[in-house]
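Every protein chain but one is kept in place in this view of the complex.
Going by the order they are written in, the chains are A and B; count residues from 1 in each one.
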Amino acid sequence: MKHLLSISDLDRAEIEDLLTLAAEFSSVLERDIPKVPTLRGRTIATVFFEASTRTRLSFERAAKALSADVMSFAPGTSSVTKGESLKDTVLTLEATGADLFVVRHESVGAAARVAGWVNGPVINGGDGAHQHPTQALLDALTLRQRFGKLDGLKVGIVGDIANSRVARSNIDAFTKLGAQVELIAPSPLLPVDLSAFPVTVSGSLEDSLPHLDVVYLLRVQIERGSGPILPSLAEYGLRFGMNRQRLQMLPADAVVMHPGPINRGVEITADVADDPRSLVLDQVQNGVSTRMAVIFRLLGAS
Amino acid sequence: MPEPTRLLSADDVRRALTRIAHEICEHHSGVSNLVLIGIQTRGVPLAESISEAIADIEHEKVFVGSLDIGLYRDDLASRPTPRLGRTLMPVDLNGRNVVLVDDVLFTGRTIRAALDALSDLGRPAAVELAVLVDRGHRQLPIRADYVGKNLPTSIDQRVTVRVEAIDGENGVWVGS
Partner (left out) sequence: MNSELAIRNGTVLTADGVAEIDLFVKDGRIASIGGDHDSHTTIDANGAWVGPGLVDLHCHLREPGEEWKEDIASGSAAAAAGGFTALVAMPNTKPAIDSGHLACFITERGRQVGLCQIATAGAITMARDGKALSHLDELWEAGVRIFTDDGASVADAGLLRLAMEYLAERGAVVAQHAEDQGLSLGGQMHEGAISSLLGLRGIPALAEELVVARDLALARLTGVRYHVQHISSRGTLDLISDARAQGLPVTSEVTPHHLAFDDERVMALDPAFKMYPPLRAASDREALVAGLSDGSIDVVATDHAPHAPFETEVTFAEAPRGVIGLESAASAVMTACSLPIETFFARMSISPAQIAQLENQGRRVATGILANLVVFDPERTWTPDRFRSRSENSPFRGEALRGMVLATIYEGRVTHSLVKS
């Protein structure tokens, strides 16, 4: 593995190797000294052209737990607002000493493009509506911790599938690990052509709930790119939001997930978010150990 | 390439581990504060064996832990796709007497990494080192407290330790 750009670059064995490694790093994070000297002297650059404090902090925490140094690059704090290009930015960071790049960008394929420009490994921290592979890995780890394995799990992914990189990478990761995925969304929020996706589709959350092991709620944005995609957030919440009443419709041991940050009261009501069946905080914790595993794999094998 | 020469038989290994167990018991009056920590991977079954031998002598179980030093190595970049073993500590290490157990003592770099790893896990009262084979050629100021067998080797020779739990047999071989 030279880069981590898309879940499609990984086979089942490689995903499982990363999850096993991530579980090992989870135990490192539980120690009194949650830090190992593995990557002392190495520098990781986080290049976030699209604001995301949560994901950036998670990567930086992972890097620091491995004793790597971190260079953080984000618009607003840098010359990118003055029109510096992505290419110039990463070449400058590499010349400054970056060994690995975490790239988030609103454009599909941005991380892959960077991988063609720099010598070091690149982790895709999210590229447009395309891929967010570390999110998929941390979600798979969370499910593996809860259920032991993903084989045979029925996962419903709810929301704006069409514009979601989380959906695209999670569909690929979950199905590779043996789960069955159902997409639950109104048709304008589904990709136009689903022929390349190994999924079933449902237009009704309530119809799907009784046969799901996992309800995975995507974050909803009322506007993206060029104009509104939803009539209103309130209407969306009524049809596709997860509330106490709908939680009762799930099988007893089913769980609820969300990649965060949550629009409370839209995708998920506050009491559901805080319910023991919500794995939202496990997801956040596993984010750090999963990213440690990915960074370790990419920089450990140079 | 010539066949490697078998230097220690299964019986030799068993006797060496029993002797180490006796020495550990002699050195420590009582084993209740003792923890044996095997270094992944072959140090772990060796530590188990020593623990059993101590139990035969002292009629008391000694805690056994496992330590993977993959995250503490100084040669990470030169090794393709490193694998990590489990690190499991059965008890809090603070104030304990720790005996690190490994199969072969060579340059000392593994032990250096193990000491670093250990210090991140807690603050033992004392740390000692037990090895099945000491083959010399130290590159760091490190020595073993308990040695099963001193084996003078040349630096380019290969010393192979096989243990029952992993390799299906016990023994030590030297090849060139």
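We take it that a residue touches a chain if its C-beta (ideal position, glycine included) is under 8 Å from a C-beta of that chain, and two chains touch if they have at least 3 such contacts.
Only a predicted model underlies this, so the values are computations on that prediction, with no experimental measurement involved.
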Check your understanding: If the full complex is used, which shown chains touch the chain that is missing here?
Key -> A
Practice item. Among A:His3, A:Arg56 or A:His105, single out the residue that touches the unshown chain. Key: A:His105
Check your understanding: Of A:Asn163, A:Gln180, A:Ser208 or A:Ser278, which one is in contact with the hidden chain?
Key -> A:Asn163
Practice item. Consider the whole complex, including the chain that is not shown, and state which of A:Leu86, A:Val201, A:Met249 or A:Val284 touches that chain. Key: A:Leu86
Revision key, fill the gap. Even though one chain is not shown, chain A touches it at residues 85-87, 105-110, 112-113, 128-131, 162-165, 168, 191-197, 225-227
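Everything below uses one rule, namely that only the chains that are shown with their structure count from here on.
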Point to revise | In the complex with chain B, residue positions of chain A that touch it | key: 21, 24, 27-28, 31-33, 35-39, 66, 296-297, 299-302
**Study point:** Of chain B, residues touching chain A in the complex
**Key:** 68, 70-73, 76-77, 79-82, 84, 86-87, 116-117, 120-122
